[in-house]
Structure formats: structure tokens, C-alpha cells
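My questions will all concern the structure given below.
Rather than the whole complex, this shows some of its chains in their spots.
Going by the order they are written in, the chains are A, B, C and D; count residues from 1 in each one.
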Amino acid sequence: MIIKAKVTDRIATAVLYIIATLLILLLILFAGYIIYQGKSKLNLSFLTSEPNSLEAGGGIGPPLFNSIYIVVLSLAITLPIGLSAGIYMAEYAKPTKLTKLIRFSIEALASLPSIVIGLFGFLVFVQKTGWGFNIFSGALAVSILNLPVVTRICEDSIRNVPHSVKEASLAIGATHWQTIIRVLIPCAIPGLVTGLIITSGRVFGEAAALIFTSGVSGYPLDFTNFNPMDSSSPLNPFRPAETLAVFIWKVNSEGTAPDARLVADGASAVLIISVFLFNISSRILGKFLNNKFAGR
Amino acid sequence: MSKHRDNKNKRYFKNELLGKSVVTFFGVFLIILTISLVFFIASQGLSTFIIDKQSPFKFLFSSKWDPLREISKGGPAIGALVFIFGSISVSAIALLISTPFSVAISIFMSEISPNIGRKILQPVIEIFVGIPSVVYGWIGLTVLVPFISKLTLTLPFIDKDINTTGKGLLTGGLVLSIMIFPTIASISYDALKALPRDYKEASFALGATRWQSIRKVLIPAALPGMLTGIVLGLARAFGEALAVQMVIGNNILLPKSIFDRANTMTSVITMEMGNAVTGTLEANALWSLALLLLIISFLFIVIIHKIGAKGSFIK
Amino acid sequence: GSSNGGVISISGSSALLPLADNAAKEYMAKNSGSKITVNAGGSGQGLTQVYQGAVNIGNSDVYAEEKLKPEEAKELNDHIVCVVGIAAVVNPNVKVDNITSQQLIDIFTGKITNWKDVGGEDKKIVLINRPSNSGTRATFKKYALNGAEEAEGTALKEDQSGTVKQTVSQTDGSISYLAFSYLDDKTKALKLNGVEPTSENVASGSYPVWAYEHMYTKGEPTGLAKSFIDYMLSDDVQTNIVPKLKFIPIKDMKVKR
Amino acid sequence: MDKNLKIFTKNLDLFYGTNQALKKINIQIEENKVTALIGPSGCGKSTFLKTLNRMNDLIHNVKITGEVYLDNLNVYEQFDIVDLRKRVGMVFQKPNPFPMSIYDNIAYGPKIHGIKSKPKLDDIVEKSLKNAALWDEVKDRLKQSALGLSGGQQQRLCIARVLAVEPEVVLMDEPTSALDPISTLKIEDLIDELKEKYTIVIVTHNMQQAGRISDNTAFFLTGEIVEYNETEKIFNIPSDKRTEDYITGRFG
């Protein structure tokens, strides 16, 4: 009997090891394949030049910039709101109906398909405001997508600060708010930063919510123009623009350039590499901040 | 004395009340945001039934979708059953494929080799989460679709009349299963990790093997958490748009087998919204689909809470 | 060129996007004061938005009358900027080069399901279709299928042009249709009744499957919108960009509809 | 025991939800004395300690009836909570320095209470660290993280942090239970010095420690004070059988 149990144990362990190995292999294959397919495009001129629907040799400069720009804008929107809401949920929320409702809202927002949020953005930010497709509307839409995640991250990292530290501050006569601002948030920073970088990665790759808000195409930009009010400045948030992920989708569904496939491969490789970069930097930064705060 | 009071009030305002009010406002803002989302989507989505006087019953249960059909040929039809059925079945397939692997991985990470789990698998899972859905779609289209196409052509038991493009329910389900795998895996990993060490220790101390402990003690104890992960994975599969749209074949007929082409709610919205004229029945019907998606995703949350409540009953 | 400052926005047909986009780039390069934003979104959106005044020019693959209510369409001014030709395409492995109208109709209505019935080898025909609101499909249905409706129960298979190209190229036995701008050696364009689907044949009138591409304005165009549409019709665009993108210049057309 | 009363309570009851954790506590705590609270786990020692600086206000389903007086003022009615906590400092079981520099840990309290001048802060930091017998060990590394200190040093840092806001009463909840014997001794010595200036209330599970450092001892059992007296009497001639049982280790 014991022998049988032990054999089962061995078999189960072996199976689990095999599955784990397969998973790792799958990722290596997946990422390796994408990067391999796109490697001929991994050069500076591809990364910086304009897309071209007429001839081969177009690049992904503006879409790449737009993706980054939307990440920055949406962080600028979600961080203050998400941090505030996270502080509220972690520190002030009493177990009342209101709290329950907020909690439900966070969960509901988090579970909404991004295309539904895209349509909402289309209706409200694009049509009702009369702005048309524009980056800012896109940033707002992905912010809605991201807000519950950011709120959760902020709430969790504040909650993860040891209770003893909070008690210490209160026991000295600090108000609750002073404790939050001066002790809890600084303590929560390592967790916050890692979480935020990872979610930024998700914004970077989002497409469905952006197709209907920031649009699927842009117009030529003047990368020497830093006046955000000027319509040809890349910093102008009220211009239509395609992000890298949207660009891949578009090239795939209606690309006319002769090298459309290669361009999509190259852009995918860039996206995958960005995901790696987001991950690695969050790890490194997280470790660094943790060490810094732990005084090592 | 009263000056002292004043100062004190000012200080209290600055050091506590102001901050508290601001964060409370943003907490409440989340409710407002959710309500306005529901309101706007509903206001569009309901006009199909209120303004265009279409039957909600037909919308849900008829499979004839042709919003532009001329009056002479029977007038517009907006039966969404094909899409609803497609969304459900493609998510179900994804879940069936993904769940065993995800749960296995979570067990591996928490119980078999926490070291490999933390150092290798966790980053791997995070990267899988981070890969944009268009990339999944693109790989699905360029690698999986030709592969499945070959399969449908060569395998003897597949009815060649159905579909040999390689696009279809199975392909969509496979792509989705990779996409939702990290969600399920990481949540069930958390559920396992959250179990007190006690359970494992107690079981080992009684002479149970590792697998016995996992199967008889740990999995039952972590089940509510795992189910939550599975429902969230399902929700994610249900809501995914582009990756599915690229590989499912977008056929407006009920699929005859898992190799057949199908369509989903998200997919048809993605493809047709741009060409629909605002305010027409066609556009309104697409909004109704969006409303339906919203309702279903809220349902998922309710289900998760039911599971959670059951879980807390055990504890 | 004439310096003509101002800002306009254009949106609509995704088929026309590359043309409008490239022309706009050229135009702005020549007229540094002007800003033209071109967006896709679909013909439906283009028509809606130009009617609502949200954009200055709405691009469409189809006549406004086919999408909007008659009283709405009346307010719009049509500017035909070029012609798009549409070809039936098959997977390169299909051993058929020519097809008759009747055969095409039979295939798309589900009467013929094997290539051997149209002179090819014994191979199942895989139909790949476009959404019912696609301009390409409307044109193909009208001029290649003579308006024939798919037989009840036959699949309506949806996809977008780029995906159609990709799918046809990798699915043995498949058939679909694409605008000329998507044609390359990944798919094989079929002769229709012996006529090759080329721009020359469209222009001469011997190849019938084509449609006008429209730029709509609300009322008479003014300012930059007017000069841009004029530019679209100028030789600059018509002899350079239009043929490069495999559209057919208006002035080449020896037939009219 | 009536002279120099610093704190006293009147019929203090405390409920966590419906669960009564303190029952009719009446205790009088003398100024500049060390009062020890002993009793088995869960008897309410920590809970009682926290009623004195209203740390229980943090927990929402707590209900308190009865009164607590500090210098004859009702702690729950006549005090602003910030003032109260400034006057009644607290040291916890596990050292809990903030993850900041040693200097910032000490300066935190004074800053919170409005002191901004750098020289003044420097002064307070030095004085508090000296009072907590830590100055010599850390004076060269004030800018380094407090988390790099040893457990015993951290606990003295926490004491210094409390002293920096110039409290009158210092509450200590098992301050040495996480420390090694040598650090424990240092803290015990420190407590002995501090009682000259401060009133100290200390919870300990170590009977011998209570015997060594306290002047008065209260024995808690399931939320009640069974016996309260001079330490010497409690340990040598306990008047209650349960006290005796506990002190001789019959349970707990």
C-alpha cells in the first residue's frame, strides 16, 4: 500500500516536472520564434522611421513613440486616482455598504472586456466630446482599464506594510494621514513600483480599447517640435495615433505594403522585447528599492 | 483658548481631514465611473429594443444575423446566438485546455519546487501575462492556423467538408488557453501559498507522501481560491477581442464541430463597428452585444463572490 | 505650390486610407502651413462623421445613399477620387487560372464545391467571404456575382482584407476576393471570363468588377478641404500615388457608371 | 497608593464585538514608578495597555465603557488624541523602526509635531539617543538605515523615538520578549533609569523580569485584575490563590 502511494507520488512528481519544463520551453519557443522572425527588422532605422503603406521598408517609429506616450499619459491619470482610491481602501474604508460598493466597482471594472471600455471611450471621449480619435481619449480609455489594477496594487502594497510600523507612528501622536503620507507610502514604494511597471507593460500592449479611441492611424509628426499645442508635435495629446499593438493588428488586417508580414513580425519582436524589458526592469528596480529600504 | 482651538482645527484640517476627503472622493469616484460606464453602454445597447423595437428574445436566441438585409428579403435580422454561442464555446475550450496545466503548474510552484517556481516559473508566467494579445493573435494566425489546417487535411477522422482553413473554435480556444493560463496559474498559486504551512506539516508528520498531501489536503483546502482563478480566466477569455478575431474564422453560422469556423461577440464588434453608421440598427445591435458582454462580466464577479462565500464557510 | 494654411480631418474607408494618407503627406510637405489628419474607422464611420460635421472629409467605398438615409445623403457632396478594381483570388496551389461569371456565382452560392467542376483538380473549394457591410464585398457581389445572394445556409465568412490575403495564401483550395491594392504573389488573381484583372482592363471597361472611391464633404468643400480634394484629382496624385497603390486614376477610365 | 497618581481607571470595560476583553478594570498607576502587568496569554494585558493611549481606536468594532484618567483628565473625553499620544508614548513587543535612517526615525515625532529647525532637531535626536543609552553605538551612523541595527539596538531606538516627543508616560508591551539575554539586561537597566523622569507601564510574560524591574504589579486573568499590589507583596505573599498558581507556574 505504502509502495503504491510512493509510486503514485513519484509519477505525479515526474508529470509535474514535465509540465513545468514544457511551459518553460513553450515560452522560450514562443519568444524565440517571434524574435527570430523579426530579427531582420531589429535595427535603429526600423525603430525610428515612419510606417509606409506604399512601399517596403517602412518602420515603426511613431507607433512606438505613441505607445510610450500613452503609457506615460495613462500613468499620469491612473496614479493619482488609483493611489488615492488605494489609500482609501487600505486605510479609511470601514466595512460599510459604501466600501462594499467600491470593492464591487473595482472588481467590475477589472473584469470588463477591454473592447467594452474601448466602445465606452468611443462614445464618450471620441463622439460626445467631439474630439475625434485622439491619444488623450486613448489614454483615458486604457486608464479605465488600468485603474482597478493600479488601485489594487496600491491598496495591497500599503496593506503589506507591517502593521507595527503604522502603530509606531500613531503611538507617537501622528495623525492617520501623516502616518499614511510619511510612513506607509514610503514603505510601500518597492511594491508600488514593481506593480506599476508590470501594469505599464499591459498598457503598452493593449490594442482593443485603443482601436476605437486613439484610432488606427496617425499623420506625419515633426519630432523636433516639442510644443504640445502644435498639431504636428508628437507631444500633442489631441492627435489621432496608432500604437504599436494597434499597428500590428492593422498591418495584419489591412496592411498593403509588400513587406507587411515582415513589418508585423518586426513589430511583434519589438513588443516581446519590451515585455522582457518591463519585467527585468521591474525586478531590478524592485530589488534595488527593497535593499535601499532594508538598509542593506 | 479659542485661538488655540482654531489652530488646532486648522492643523486637524491640514493633517487629516483634507487628505481623508480627497482619498474618499476618489474611492467614491470608482463607483461613479462604474455607474456611468453601465449607463452609457446601456443607453446605446437598449435602443435596439426600445427604439428599433427588436425582440430581445430573438436577439438572444436567433442565429440569423444580417442587419443590412433588405426589406424585400425579410428585413434586418439581429439574432446574436451565433456570437453568444461562439464566445461561450471558445472560452469553454480554452478553460478545458488551460485549467489542468495551470493547476499543475501552481502545484509545482508551491509544493514541488518553490525554488524553480519563484526563480523561473514566476517570471515566465509574468511574461506570458505581459505578451500583448495581438502578438498571441499574430502567432496564432501565422503558426497555429497553418498547422491546424494541415491537421484537418490529414487526420482521417475529421470531416473535410466542415472547414480546412485552420481557423475555428479549436484554434481560438488554443490561443485563448495560452492567454488565460497565467491568470489561473497565478491565482491558484496564491491560493495554495496562502494555506497555512500547518496543513502540509501535519500531513507529512502523519506519514503521507507529498502527492497524498497535495491531493487530499492542500487542493481541497485551496479549492475556493482555485475556482476564483478559473472564473477570472473564463472572464478574460470571454472578453478577449483581437487575438480571437484573428484566428476564429468569423463565420456567421453555428459551428458544426470544434474545427469549424465560428464567431464571438467581441470579434463581431471589432469587425463591424467601424463600418456601421451610428444610430442605425446595425450599430445599435453591436452596442447591445457590448451591453451583453458587460452584463456577463458582472455575472462572473457575482459567481466569484458566491465561491468566496463558500470558501469562507469552510474557514 | 499654393500655400494654403488650415487644419482638416478626414476619416472613413480603410481601403482608401493608404491613398489619402500618402496624398496628405505629400500635400503637407508641399504646403507647410497645412495640417491634414487622416484616419480610418470604416466607410460607415466616415459617412456618419462627415454628416455630423465631426470631420471635414468622409472617405467611402460606397455611395452615401447606400448607407445613410436619403435626406442625410442629400446634404453630402460626392467627390470621386479614383477607381478600385477587385479580383477573385485563389490559393496559388489551385490549378485554375480563369473562371466564368457563372462558375463564380455557382461557387459563391454553394452550387459548386469542388475545383474539379471548374476545370481544376479534385480539391474542395474553401470559401472566404467578407462582412456584409464591407465595400469590397458589395462591389464584388454586384459586379462579379451579378447580385446573387448566397444560398440560404451557406456560410457567410467574415474577415478583413489583410487577413483574407493571409488566409487564402495559406489555405489550400481557398477562394476569395481582394482589392487590387492587396494583390501580390501570395495569392493568385483569377481571370474573369478570360479577362485579366488589371488596371488597364478596368480602365478600358473590359474588366467589370470595380467601384468608385469617394470623398464626401458636407455641402460644397471650402478652404483646405477643397484644395486637398483638388490636389487628389491633380496629376500629381493621379499619375503617381494612385497607380502605385494599384488604384485606377479617374481620367484613365474610358467607361463610366 | 494614593499619592502622585498619574493614571487611574474607573470600571473600564472593553468589548471586541460581543467578546468582552476587559472587565471592570479599576487601577491606579503611580507617577515615576514602574508598573508591571502580568498574566497568561490572552488575558487582556495588551488590550488594557492600549486603552491608556487609545491605540484601540484603530480597531473598529471595539466598544469601551468606563473611564480612564490621565492627570485627572478623562482620556476619552478631555483629550485630543494626538496630544494624548504625545504624552503617553508606547514601545512595542517587536522592535518596529521605520525603514528610514536612524536620524529620521528619531526626528519623525518632533517633525510631526511641528518642529522644523534643523539644529533643534539635531539636539533632540542626540538627547533622545543618549537617554535611550544608544548614542555611543550609533552616533557615527545616524544617516544609515535603522533596519541595519541589531534587535536590541532597534528596541532602544524605538524607546529613543518615543522619548523624542517628550512623553510623560511610557507604555511597553513585552519590550524584551524578542531580544537576547544581554539586550534584555540593557533594556531593563534603561527602564530603571527612565523611571526617574517617566511613568512606566510594562507588560511582561517573564515573572522574573517583573520582579526585577517593577514597583507595582497587576495580575490579569481573563480580562480581570485578580490582584494589584506592590511587586514584592505580589511575588512573596500573594493574597489570591490564582495569583500564586500563576506565579509558581501552575499554568500559563
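Please note the rule applied: contacts are C-beta pairs under 8 Å (C-beta built on N, C-alpha and C of every residue); 3 or more make two chains touch, one makes a residue touch a chain.
Keep in mind that what you see is a predicted model, and the values were worked out from it rather than measured.
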The full complex in this file has the stoichiometry A x1, B x1, C x1, D x2
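The criterion applied here is as follows: only the chains that are shown with their structure count from here on.
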Treat touching chains as neighbours: how many steps, at the fewest, connect chain A to chain D?
1
If you average all the Cα positions, which chain's own average lands nearest?
A
Furthest chain, CA centroid comparison against chain D
C
Quick one: name the chains whose C-beta contact count is the highest of any pair.
A-B
Could you please state the distance in Å, as a whole number, between where the Cα atoms of chain C are centred and where those of chain D are centred?
82
Report, in whole Å, the distance between the mean C-alpha point of chain A and the mean C-alpha point of chain B.
17
Rounded Å distance between chain B and chain C, as computed from the means of their C-alpha atoms:
36
Contacts with two or more other chains occur in chain A at residues 127, 175, 178, 252-253, 261
In chain C, what residues contact two or more other chains?
14, 40-41, 160, 163, 166
Spell out the part of chain A that touches chain C in their complex, as residue ranges.
53-55, 127, 130, 132-133, 215-220, 231-232, 239-240, 250-256, 258, 260-261
Name, in rising order, each residue of chain A that touches chain D in their complex.
94-95, 162, 164-165, 167-175, 178, 182-183, 186-187, 293-296
The answer for chain D against chain A in the complex is residues 53, 55, 58, 60, 82-86, 89-90, 92, 94, 96-100, 108-109, 112-113, 144-148, 158, 161-162, 165
